[in-house]
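As you look at this complex, bear in mind that one protein chain is not there, while each of the others sits in place.
Take a look at subunit A:
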Amino acid sequence: MAEDLNWAIGGEAGDGIDSTGKIFAQALSRAGRHVFTSKDFASRIRGGYTAYKIRTSVDRVQSVVDRLDILVALTQRTIDENLDELHGGSAIIYDGERSWEAEIPDEMTAVDVPLKSLAEDAGGAIMRNIVALGAACEITGFDVEYLDEALEKRFGGKGSKIVENNKEAARLGQEYVQENYDLDHLGYNVGTTDNDYVLLNGNEAIGMGAIAAGCRFYAGYPITPATSIMEYLTGRIEDYGGHVVQAEDELSAINMALGAARSGARSMTATSGAGIDLMTETFGLVATSETPLVITDVQRSGPSTGMPTKQEQGDLNMVLYGGHGEVPRFVVAPTSITECFWKTIEAFNLAEKYQTPVFLVSDLAMSVTEQTFPPEAFDMDEVEIDRGKLVDEDEVDEWLDAQGRFRAHAVTEDGVSPRAIPGTTDGAHMSTGLEHDELGRRTEEEDERVQQVDKRNRKVETARTEEDWDYREFGDSDAGNLVISWGSNEGALVEALEYLEDDDIDVRVISVPYLFPRPDLSDEIDAADQTVVVECNANGQFADVLEHDALTRLKRINKYTGVRFKADELAESITEKLSEEVPAQ
């Protein structure tokens, strides 16, 4: 993995860390390099340590690793926070003219660049980060011209003068390093390719998937890290005749989305931890009124307010079991950014085909991580829309009772009733969260109650056979060591396989995107000598579920520091876990 380059910029929130990182990531992507970004940020607007990290290679990269090659440090804390990842060959770009005196370990290469004064020479101190990017280009042998396009994209709206100044700032940074340092010994040489890539994060992929799937209505309440789905849709969904409402709270958001769905629109809400708690009240109503609704939960560290800007996969029990009574539902969890796109589309289809809530479960790491893909990974021609048993004026007749009333909750063999949306002649009916008869009218009759409960549950049984609930698989399918995971851990696991291979450890990886219904992994677990379940929570919620399914004890790797798994670190954990004794039955 010598081709890999790990770059980061860090400073205080408000220092323009995010936009600087994004510019460099885009430049690398335009140069035909693969990019994988990660962010460390605190829950505050200004101040507090924040960093934007980029791993880049000509080969595909889908994880972070424990290594940092080039660091742009705007504060001493940036150096201190990343000391563990820095190594003898690392170069640290900093501004020696600033008031803090950089403490840089001797074995590392200190690259002192007067970022602020060079930026001023180019037209303004605000461009000091761009000077640093130019310096980074020189150190890594990356052509500074690739920055130009990214700068145009970023600053084009502010006029050509601003763009030109920024280009100049980058060049001043590049030239300064060229003239004052000889860094060839570091051996960084960032190559380029002719490939065209797009660079996007998981939340953008969910938003894009929603539009592709025909979602027209979104209601949500701002909450980290789900908000950027709403921000993506705002300003784009209107082009397709849709609308976003920023509701007064999550209770309102899910009910607005429910109203829109009831009236026939493909509709979604998204939230995170604390917000999904508030929405729980309405889960049962969505299911009982048999309304198709996509509810997205971008997980973050909980419980309570927890660590709002940190990674966790702690809401599995919530989405599997949340809500009083028994709520038939589907739970779909994308395992990568491309899957964020495809599973969103699938979630809308499942919701309409089975007229019940579909939970789309992502996590913070996936939501803020940007990754490069060939555009064909999002081939819109492949998008299929299935609206299920939506009946029109001509078909309504088949579902009327003797008195001409529409049987909106007709008991059917597959558990799915016909759906007439408002405006359909003779389709008028009421739906309710109360237990009801076929007409949607309240009942407490024992037989009708049982029929309706069975009917709703039957949807899940129908879907079990009708739909594909497969898992994704990597590594050696014959290996005795089985590692199972869900959510965003997939990328790190795939890369961990390379480290494990180096140590002659054969592993089969199963990454599960469907959490309910889910593939039955009993045979796979039985066939393995030992199974390890990897997830970002403390209690092993998915491991619990799998133990229940397979009736055996499983080993667990749990990370709940708030930081996602890194490929190399995960490989070590797996090696260690495999050598431990199998837990007692």
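In this section, a residue touches a chain if its C-beta (ideal position, glycine included) is under 8 Å from a C-beta of that chain, and two chains touch if they have at least 3 such contacts; residues count from 1.
The rule is short, and it goes like this: contacts and distances are computed from a predicted model.
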item	value
Complex member absent from the view - protein name from UniProt, among "Aspartate carbamoyltransferase regulatory chain", "2-oxoacid:ferredoxin oxidoreductase subunit beta", "Lipoyl domain-containing protein" or "P-loop NTPase"	"2-oxoacid:ferredoxin oxidoreductase subunit beta"
Per the touch definition above, residue among A:His429, A:Lys459, A:Arg518 or A:Arg564 touching the missing chain	A:His429
Option touching the unshown chain, where A:Ile126, A:Leu183, A:Ile421 or A:Val460 are the choices	A:Ile421
Of A:Val111, A:Ala132, A:Leu186 or A:Leu200, the one touching the omitted chain in the full complex	A:Leu200
Absent-chain contact - pick from A:Ala260, A:Ala333 or A:Val368	A:Ala260
Chain not shown: contacting residue from A:Arg236, A:Arg472 or A:Lys577	A:Arg236
Chain not shown, touching residues in subunit A	29-30, 196-200, 204, 208, 211-214, 216-217, 219, 236, 238, 240-243, 245, 247-249, 251-253, 255-267, 281-282, 285, 289, 375, 378, 380-381, 383-385, 387, 403, 421-434, 441-442
